[in-house]
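Dropping the structure in here first, questions after.
Of the protein chains in this complex, one is absent; all others appear in place.
What follows is chain A.
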Amino acid sequence: MSALGRVVRSGVARRRVPTIVTVLVVMVAVTSAVLGASLAVASRGPFERAFQQHHGAHLAARIDAAKATPAQLAGTATAAGVAAVAGPFPLATVSAGSGRFRMPPMEVAGRGTPGSAVDELTLTRGRWATGPGEIVLAVNGRFDGPLLTTGEELTLDDVPGNPVVTVVGFARSITRTADAWAQPGQVTAWQTAQSASQNQNQSETAGRAGYQMLYRLTAAGTQAQVEAGTEAIAAGLPAGALTGATSWLAVRRDVVGDTVLLIPFLIAFGLLGVVMAVLIVGNVIAGAVASATRRIGILKALGFTPGQVVRAYVMQALIPAAAGAVLGLGTGYLSTLPVITKTNDLYGTTDRGTAPWVGVLVVAGILAVVALTAWAAAARAGRLRTVDALAVGRTPRAGRGRWASRLAGRIPLLSRPVSLGLAYPFTRPMRSAGMIAAIAFGAASVTFAVGLATSLSRIDEVEDIAAVQVTAPAERPVTAPAERPEPGAEPPGADPPRAEPPGAQDGPPAISDPAKVAAAINAQPGTSGYLGTARTEVTTPGATGQLTAMGLTGPDASRYYRMVSGRWLRGPGEIVVATPFLTATGKKVGDQVTLTSKGSEGRDIPVRIVGEAFNIDEDGMQILTDQATLGLTPEAYYITVKDGTDIDEYAAALSTALEPLGAVADQVDHDPPEMLVLIDALAALLTVLLVVVAGLGVLNTVVLETRDRVHDLGVHKALGMTPRQTIAMVISSVVLTGLAGGVAGVAVGVLVQRTVLGAMGRGTGFTLPASVVDAYGPGVVLLLAVGGLVIAVTGALLPAGWAARTRTVTALRTE
């Protein structure tokens, strides 16, 4: 082995702490970077990717079989704007149940196979329905749950003869085109039986015989484009043949939900992981090489050229770094699996993992940083005169920090070991600066991560205040959009959102006697307040297409929205909107606009914009107003209860009180969306990883410091310093740097959080309210700043123990 090889090998093997720290830091850094990158990739339009992968239907049309022939339907393939078509598939609405439960009516489409040019289905469990009496249920739909498994037998109540079907599988439709699928002949048989029965009994609950047609459009990016496509298709069919249509935009809005703001958060987290990892790795490597100056001096004294010194130290850094990178790549990929699995599960994507190029890029990037930092530090040491390198390698430059030592020695009540420790950072200002940087990186990343996570949760938390909701149960199959519950949770039995079919009724059933319902709510013991909501569609100059207007009533209304500017509603004739609405219409708070209400035969209603709220629903285009502005009747009430109220008992009692009014009360489900939970967990994991990296950086620096000071430690111990006093001195030596790093890190973290949130707000078109941006209370700031100290002390504990255990005679021999 060459001299250089031996030097490298001994450097790696003998300097175990820096070697192990480098392995661990690079491992955690690569894990963080891969995790961060995968977060960014996973958040890159999973619905859109799944939609492309499965040729999702831009439009799912329902056709009255009595009014259009299959030939006429086939002719719609050539309608303007239609790119691809699938169908006609016979469509039946059936009610099913077993001995254990009843299911609400479901739409069953007849499809021979799951494959299709439009809306390709993914079989997730079991097999496809191949014969009569077999059915495949949709996953992520209303009937997907633990109650139902393959092999379950369901009785169709509203099909004459009550046939029994067996659930043979589950499949996913990215555009949720049906609740279940069976063979076309089977569905046609049910249709025929139902039609015959309907003619005899005039049953209103059974569905009419119909077809489903699935379309991909050449342009479907906006509601207006989808509506244009729908009109072109309807124009090619007999009048009244098109009875309904589901737009992919409505489905996307339901699936994607609040991720309009989630995506920039994820990207910010991903970048945070990468940047912090790079900074901390650089700091650790620079510290490790800088501490070897004396060894470099010896190598030069033995005849090593500066070039050989640089090569030796770059290799010494790269060997453990490469080991750490390989380990980190494995743990990184493993930690991303839950994200990928959950994304696939929720969105129907078929991703198998983070793309290999991400791993290659991360590893190459981290190793490049290691090599560059080692090169820079070794080159500096290599350029030193040999005699200087030998001299400065271990002892601080004389004269530095003596004022601090003198000052600390004069502080009353401080024991001498503590005052000696406190003064120490000033004797090695460059090393101390490195440690402050390592702590600051950690504190900044924790601060930033905490801030982002807090802001993220605050975007949702206001809408979670309702404990109980009151709705009027549907007495007919619900075919119109229930949308994302507004605010609060999904009304029971709500369908996936559907685009407006021509002539269809909209909205869930209204409360029949709102005054009495409100009185009953107010009279119910435990009621704190309530919000009544109703929705309708309006148009306004400057905004394209139909906008949703929410009519609000009740004392709690203002509690569900956070104001950005202006004020909350005080009565009819006023509206509150979000920033995208103001941007789109070119209006500002205080301006007047005209709403054209569809429900009132195009009546123009002048209203004044009195406030700007943070409201991400409908991509920020939703209009909030008093329900009297548009003459609406509440469709749901969201109730807050007083502290200590048993919500189950409250909901049951209120339901009893509301029964004569035809309304029911249910507890609101506050479980956060699965994806949000997963992302929160990943963000927390990323934060922990960054703290670990920061802690390792500090550990490395303190170990090097302690090694450098081992002779002085020996002297102290020879003079009577006990192990406990030694630990106190070493720990004290990182207190000031820990505090300085913590304070600096928190300041940087807050600054970065505000900058990133501002950019995210601008990027998404929203103005974030102060309650979302101001994520840090004084207590949190204090805690985070002290966190720097905790990182430092934790990092110092190991070397402090080592210093305390080191035998005095060994320490004294060390020069």
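Heads up, the rule we're going with is that a contact is a pair of C-beta atoms (placed from the backbone, for glycine too) under 8 Å apart; a residue touches a chain by one contact, two chains touch by 3 or more; residues count from 1.
The rule is simple: contacts and distances are computed from a predicted model.
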Choices "ABC transporter domain-containing protein", "Urease accessory protein UreF", "Aspartate carbamoyltransferase" or "3'-5' exonuclease" - which one is the UniProt name of the chain not shown: "ABC transporter domain-containing protein"
Identified contact with the non-displayed chain, of A:E574, A:E612 or A:D712: A:D712
Listed residues A:M721, A:V750, A:L768 or A:L784, member touching the removed chain: A:M721
For chain A, the residues touching the chain missing from this view: 395-396, 398-402, 405-406, 409, 415-417, 423, 427, 711-712, 715-725, 804-805, 807-809, 812
